[in-house]
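One protein chain is absent from this view; the other protein chains keep their places.
Lettered A, B and C in written order, each chain numbered from 1.
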Amino acid sequence: MTDLAEIEMIRDSARAFVPPGGDLVRIRGLRFGEAGFDPAIYRQMAEMGWLMLRLPEEEGGLGLGMRAYCALAAVLGAGLVPEPLIHANLAVRLLGAGVGDAVLAGTRIVLPAWQAGFDGLDLAAGVTGAAGGLSGEKRFVYQAAGADAFLVTGAEGGWLVEAGAEGVSLECEGTQDGGHFGSLRLAGVSAERIDLIDPAAALDEAALATSAYLLGVAETAFEMTLDYLRVRKQFDKPIGSFQSLQHRATDLKMQLALLRAGVDMAAGALDAGVDDARRSALVSQVKVRAADTAMLVAREAVQMHGAIGFTDEHDVGLFVRKAMTLANQFGSAAFHRRRFAAMQPYAAA
Amino acid sequence: MTDLAEIEMIRDSARAFVPPGGDLVRIRGLRFGEAGFDPAIYRQMAEMGWLMLRLPEEEGGLGLGMRAYCALAAVLGAGLVPEPLIHANLAVRLLGAGVGDAVLAGTRIVLPAWQAGFDGLDLAAGVTGAAGGLSGEKRFVYQAAGADAFLVTGAEGGWLVEAGAEGVSLECEGTQDGGHFGSLRLAGVSAERIDLIDPAAALDEAALATSAYLLGVAETAFEMTLDYLRVRKQFDKPIGSFQSLQHRATDLKMQLALLRAGVDMAAGALDAGVDDARRSALVSQVKVRAADTAMLVAREAVQMHGAIGFTDEHDVGLFVRKAMTLANQFGSAAFHRRRFAAMQPYAAA
Amino acid sequence: MSLHSRNDIYAVMSDEEFRAQARAFIEANYPDIPRFSQKRLHFSQSKPWYMALARKGWVAPAWPVEHGGMGLSATKQLIWIEENERFGAARINDIGPVMLGPLLIQFGTDAQKAQFLPKILSGEHIWAQGYSEPNAGSDLAAVRTEAVLDGDEWVINGQKTWATLGNDANWIFILARTDKSVKKQAGISFILVPMDLPGVTVRPIENLEMHDEFCEVFFDDVRVPRENLVGAVNQGWTMAKALLGHERVFIGAPRLSSSALARLDLLARKVGVADDPAFQDRFTRLRLDVADLTALFETYIEKLRHGEAIGADVSIMKIFQSELYQRISEEMMAIGGATAALLEPFEHDPRLHAAGTYLMARPTTIFGGSNEVLRNVLARMVLDLPA
Partner (left out) sequence: MSLHSRNDIYAVMSDEEFRAQARAFIEANYPDIPRFSQKRLHFSQSKPWYMALARKGWVAPAWPVEHGGMGLSATKQLIWIEENERFGAARINDIGPVMLGPLLIQFGTDAQKAQFLPKILSGEHIWAQGYSEPNAGSDLAAVRTEAVLDGDEWVINGQKTWATLGNDANWIFILARTDKSVKKQAGISFILVPMDLPGVTVRPIENLEMHDEFCEVFFDDVRVPRENLVGAVNQGWTMAKALLGHERVFIGAPRLSSSALARLDLLARKVGVADDPAFQDRFTRLRLDVADLTALFETYIEKLRHGEAIGADVSIMKIFQSELYQRISEEMMAIGGATAALLEPFEHDPRLHAAGTYLMARPTTIFGGSNEVLRNVLARMVLDLPA
C-alpha cells in the first residue's frame, strides 16, 4: 500500500469514531466522569490497531509513519476524542511489542507517568528506583484514573507500576476538557526496571501527534465559527459580512495553513529520517505553532460567537477547553521555542 | 501666572513657529542641508526664551516646569521643527546659567556630545580627559554640523570644546529626517573640565521632552491619515468607511491617548518632585510608549495612505522619517523597558 | 438623620484617612466567605458581606448622601475599589447600588425613590438587569420583549438573556418595546418588574467557568402596575445610555488588569519562570500597559472630579483594559505549563488559576458593549470617519 493510501485509510477509519458534523453528545457525556473517557470505545480503537500504529510490522505492529499517525491524531482532535490514544501510544512506543497483547488489544490500559515538572520534556525527574523500591512523584498524568498500570519513567529507564500496587496512590484533579490529571505518588513500590526505547524520539513523536490533534481541534473550532459568522445577524446583517471580522477570520486561516504545512513537513521529515537534533527542532517548531494557533483560534472563536460562546452549553467551548488542556502538553510553546533555538542555532541561509 | 496659563502661553508662542495646517515647505527646504536647520529661526526661538526654559528664574531663566517644556516639545513635534531645541536645552541644563548669554541668545550654539554607544543613556563613555588632553570619540551628535561648540561629557564631568579647536574633527552622516549625526573625534584637545549639574536628571528630562515631541509627531501624522481616510475613495467609497481601517484607526487613537496621558502624568510628577529612581522609571515608562506609538502610527500612516504614502513627495513620509530618527534617541524602547523594570521592581498593588 | 450626618464625613476626610478607614473596616468585618474568588459569589454566599456593608451604610459609595449613599468623590470611590481588591473581598450583587440606584435618583419619581432606594440599601431588593436578548446583543436597540398597556398595567412578553446573577435577584429592570411603529431606538421603555410574579421564569446558563453567573429570564403575560415605568414612555433608550454615566469611566478602570498582573507574577514565581529574562521582557510590557492605562484612567477621574463632561472617547479605556486583561491572562496560560489545563485553582490558591483568569477575561470584551461595536462608535463619533 502506498503511503498516501495508508494515510487515507487511517483517516477514514478514524472518521468512523468521529462522525462528520460533530456529534458531541458522547463527548459531553464523558466530561468530568471518573475515567474521563470510555474504555469500551478505547478497546474498539485498539481493535483498529491504533495502539500498534508505530510498532514495526515485524513485531506485529502496523509500522505506520508519523504522517499516518498525525492524520489520525488530527481527525481525533476534530472530534475532541477523549480516549488517551497519544499517551497510550507513547507507553507502547517506549516499551515495544513486549508490552503485551492485552495492552495492544486495549483490554489493559497502560499510561505513561513521565512528567514531574510544570513544563518541558524531562522524563527523568521525580522518582528514584533506590534499594527500598521506587519512590517519588509523577504529576499531570493525563486520564490517569482510567489506567490499569503506569509506565513510570526515570533517569535509568522505566518501571511498570500497577495502579493497585502496594505503595501507589493516585490523586486526580479535573482538567478543562472534562478529563483529569493524576498525581501519582510512589512510596517504596517494588517494580522491575525496564529499558526504554529511544525515549527522546518517543516524546518528540507524542509532541508532534499532539500538535496534529490540536490542528484538528483548531480547524474544527474555526469551521464552527465560520458557520456562525455566516448565519448570526446583528444590525440586520450577517456578522460575517463585517470587514473587521472577515480580516480576523483570514488571520486565523493563515495560522491554520501554517500549522498544517508544519505538521505535514515535520511528519514527512521524521518519516524520511533526520538526526536527533533536527528531529527535535522540527517537532519544537510545530508544537509552538500548534499551541499558539489553537489558543488564538480558541479566543477568537469565543469572541466571534459573542456571549453565547461564553456559555458551557455551546459546543465551541468544548474546543476552547481542549485547546487549553493540550496547548502545554508535551512542552509549552515557550519551552519549544527555547528548545528550537538550542537544537538548531541560527545560521543565515 | 498659573501653571496652566504658562503652559497655554508657551503653546501659543510655539504655534507661531508651527503654523496650523502644517506648512512644511520650510521643513522640506532644510532637509539634507549642511546644518539641517535654520540658525536664524534658532535665534528667534532663543529670543522666546526657549533655551532658558528650565533655568531657574533667579538665574535669569524662565523657571518653567516639565509640563510647559513638554507642551512646547509637542507643538514642535507637530511641526517637525528641525532646530535642535531639546539638545541645546540639555547642554544648558547641564551647564547652568554659566553657559553664557550668547548661548542663551542663540547666537552661539552649543550641542551636547554625550553618546558613545548605540543605545542607552550613558554619558560617561567614549572620551577620557587624561594629561595629554581630551581624547576619544562621541557619536550620534544630532545636528552637530550647526554647532559652534560641543559639551562633551565623560565620567568626571564635561568639557566645552570649540568646533574649530585643534585636535577636533567632525564627520557627519545624514539621518532619515533630513538632519544628521556627527561623529566627534577628539585627539588631545585641551579643554577645561566643568562640573555638570545633575546629569542623570538632565538626560531624563531630555528623554521626556523627546517623548512629548514624538507625541506631536504621531498625533499630526494620525490627523493627516484621518483626513486622507475621509476623502480617498476606492471601490466607490471613502476608504475611511471600511471597518477594518476604522478599527485600526481606533487602535492608533488608543495608543495616542495612552501616550498623552503618560506624558502629562510624568511631567506633572517631575514638577511635583519625585526621587531619582521614580523619576527615571516614569520617564522610561513614557519613552517606551512614545517610541512604540510613533513607530506604530508611522507604519499605519504609510499603509493607510497606500502607494502615495511611500513617495517622498507626500508629507506623511516626513513624519515617518522623524519618528524613525527620534524613536531611539535618549534610549530606545528596549533600553527603557529594561530600565523601568530595574528602577521600579514589581510589587503587586 | 443619623445616617445622613454620619456619611457626610467622607467629604471632609482626606483620601489617606479614608483609605485607612476602608481597609480597617474590611479587615474587621469581612465575613467567613471566600476571598480572591474569580467567580462571582451568589447572594446566598455573599449575603453576610452585603449585610455588613448595609449596617455600616456603605452599600452605595457613589450615591449622594441625601439618598443614603456615601457621596464619595471619584478618587475615594477608586480607593474603595482598590481596598476591596487588595483584600480580595467578594463583589456583592451590585446592580441595585451601581446601576439602578443612580438611574432612579436621576429619572425616578419621588414615590419610586422612596419605594426602591432604601430596599437596595438594606439588601431587601436584589436587582438584575434585563437588557440583552438572544437577537439583541451588540445591537441592543433590536430588543423585542414587548410591554403593552392594558388598563393600568403593563403586560410583558418576551425573553431577556445574560442577566448577571439573575437567579439571585427578586427584581429586574428591563428595556421593553412599547412602540413598534417608530424607528427602533425610539420605541423602547424602561420598566421595573418583580421576579416573583406569575409568568416570570429564570433559567440559569452555565458559563465556561462552570458557573451559573448568567441567566435567561422569560416573561409570559407578566403584569406590572403602570407606575413601574421609569421616565416617560418610549424614553428607555435615553435612559439605557444615561445608565452608563460614571460607569463608562469605571468600566475602564485598570483594576482587573492590575490584579491579573499580580496573579501572573505569583504564577511566574510558582512555576519558576519569574527570572527568565524573556518572561521579564514580556512582563514589563504588560506592566507598562497597566501603568499607562492607570495614567489615562486618572485623567478621566480628574475630569469627574472637576465635573467635566466625559466624551465618547472614554470607551478607549474599556477596550484597552479588557484586551490587556485578556493578554495578561493569555500570558498566564503560556507560562503555566501543565497547571494551565486545570479546572480548579492549582494547589487551591485562586490566584494561581491561569485557566480561571483566562476564562473570566473572555466576556470582558463582549459585555458592556462589545469591543467591535465600541470601535465602530469611536471611529464615527471620535475620529469622525465616514459611515
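Keep this in mind: a contact is a pair of C-beta atoms (placed from the backbone, for glycine too) under 8 Å apart; a residue touches a chain by one contact, two chains touch by 3 or more.
Quantities reported herein were computed from a predicted structural model and do not represent experimental measurements.
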Practice item. Using the contact definition given at the top, list the shown chains touched by the missing chain. Key: A, B, C
Review point. Just one of A:S169, A:S190 or A:S241 touches the chain that is missing; which is it?
Key: A:S241
Review point. Looking at C:N93, C:Q129, C:S257 or C:Q280, which residue reaches the missing chain?
Key: C:Q280
Study note, to complete from the structure: Sole touch to the unshown chain from B:R54, B:K253, B:R321 or B:R339: residue B:R321
Review point. Which listed residue, B:R54, B:R67, B:H87 or B:R139, touches the chain dropped from view?
Key: B:R139
**Study point:** Positions on subunit B contacted by the hidden chain, ascending
**Key:** 115, 117-120, 139-140, 173-177, 181, 233-235, 242, 244-245, 295, 299, 302-303, 306-307, 309-313, 317, 320-321, 324-329, 332-335
Point to revise | Positions on subunit A contacted by the hidden chain, ascending | key: 226, 229-230, 238, 240-241, 243, 245-247, 249-250, 253-254, 257-259, 261-262, 264-265, 285, 288-289, 337-338, 340-341, 346, 348-349
Check your understanding: If you put the missing chain back, which residues of subunit C would it touch?
Key -> 276-278, 280-281
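Going forward, only the chains that are shown with their structure count from here on.
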Review point. Subunit A to subunit B: how many Å between their CA centres?
Key: 53
Study note, to complete from the structure: Here the gap between subunit B and subunit C, centre to centre from mean Cα coordinates and rounded to Å, is 42
Check your understanding: If you average the Cα atoms of subunit A and of subunit C to get two centres, how far apart are those centres in Å?
Key -> 39
Practice item. Please list all residues of subunit B that touch 2 or more other chains. Key: 243, 246-247
Study note, to complete from the structure: Each of the following residues of subunit C touches two or more other chains, namely 372, 375
